[in-house]
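The other protein chains are all here in position, but one chain of the complex has been omitted.
And now, chain A:
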Amino acid sequence: MLSARHETGLVLFPAFDWAIEATHPEREERLLYTRDQICEEGLLDLEGVREYRPEPVSVADVQRVHFCPSGVETVAGESHRIAAGGALRLARAWHAGDIERGFALVRPPGHHAQRVMHGGRGFCAINNEAIMIEALRQQHDIRRVAIIDTDCHHGDGTQDIYWHDPDVLFISIHQDGRTLYPGTGFMDEQGGPNAVGATVNIPLPPRTSDAGYLEIVRDTVLPILEDFEPELVINSAGQDNHFADPLTDMDFSARGYAELTRLLAPDLAVLEGGYSIESALPYINMGILLAMTGLESDHVVEPYRRPSGGVQPEEITEAVRRIGTRTRAVWAKREQRQAQLHAVSDECAHRTREIYYDTIDAFEHQHEAVRLCRHCGGALRIATRIGDGPQTLAVHVPLYACDDCRRAALRWFELAPDEGFAAAFLQDRPADRYLIR
């Protein structure tokens, strides 16, 4: 009988009874052929592969990560909480040492879900990876985490959640935001003032093929990962870089995905997007799973013609190389730049943003302030409203907050009514509590 070289946990939860809408890409049928392929290949029978059944995450698990002003139940349905729960189930098994690696094949995805969520955006409602990571960090002695988001769309939600966290390295490799939703993830987005460089964006030009993608991973991503020395490596494993994906313009293959997984060697991988449900997903997932288990995947080849023949145009090769060079240069100077920022600035850094929610067709106005701090991620406050709705205040105390930042944050929360906020929410991570007033 075949055995896996690495003990691998799998959650395969296709949610056959859930869709955003009947013909939406995020529909019942999405993982049908993937499940068929995995079952037919007998991958669940492999010695060393264990399947786990997901359990929905609790409201408290969600509130450790998100502010949902309209309530967690309004934003996240059962399907979302089960998807996040699938990821968390594997994280717990990994932490307990039952498995070396885990792959959560769950839907719906989560990487467009930001810290404040008024509704769904980009097919996502809550951030599966962040909920998993924060539950683990809260309950166990794990601090430094790296997330490599290989979905073709920029992982703007995960970026937002970890923007100010110096202990979480977030690397997103995606199709250039000028050509694809959500239109962010440019190279100059490098993390907040207390976490400069901990966000790394690698926007690739459309038509980047296996060669360019894997080169960036080998030459740029892996050295950064090595520098960062994470205790836990997560892959947000979107599958929409595939040449057959209907929503994107990249030229990546199933074997490329297997090789990518082999290179990254993530402890845990969580499915994100990928909508070529019949022509790409079955083969990509097989490739990823085989790579996770340490088995060869040379026979995982799409059974039809690849329009490009897998050849990457010269100008793309050069463009990818330039992006890699620049990314490495920026990474090397991160500490220097953070020191410069702290030398010139005062108490808080501010940013103002408008965020579009495609599912509820609404704009959110956000004003965010973070306390500049040399000791922690910094007390964070976000004033938010939907359209002309009431202003609410979301206050976040980081898990490893210093005493000054925690005091400052608690004070913001107390004073919220005086400042005219209709409601205020407090994520007090050191105490693992969530308060509303």
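In the analysis below, a contact is a pair of C-beta atoms (placed from the backbone, for glycine too) under 8 Å apart; a residue touches a chain by one contact, two chains touch by 3 or more; residues count from 1.
Following the convention adopted for this analysis, contacts and distances are computed from a predicted model.
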| The chain dropped from view, which UniProt name applies: "N-methylhydantoinase A/oxoprolinase/acetone carboxylase beta subunit", "FeMo cofactor biosynthesis protein NifB", "ABC-2 type transport system permease protein" or "Cell division protein FtsL"? | "N-methylhydantoinase A/oxoprolinase/acetone carboxylase beta subunit"
| said: Using the document's definition of touch, tell me which of A:Phe67, A:Trp94, A:Tyr283 or A:Tyr434 contacts the absent chain. | reply: A:Tyr283
| note | Residues of chain A touching the missing chain are 1-2, 12-18, 22-23, 27-29, 32-33, 35-37, 39-45, 51-54, 56, 78-79, 82, 246, 278, 282-283, 286, 290, 295-296, 298-304
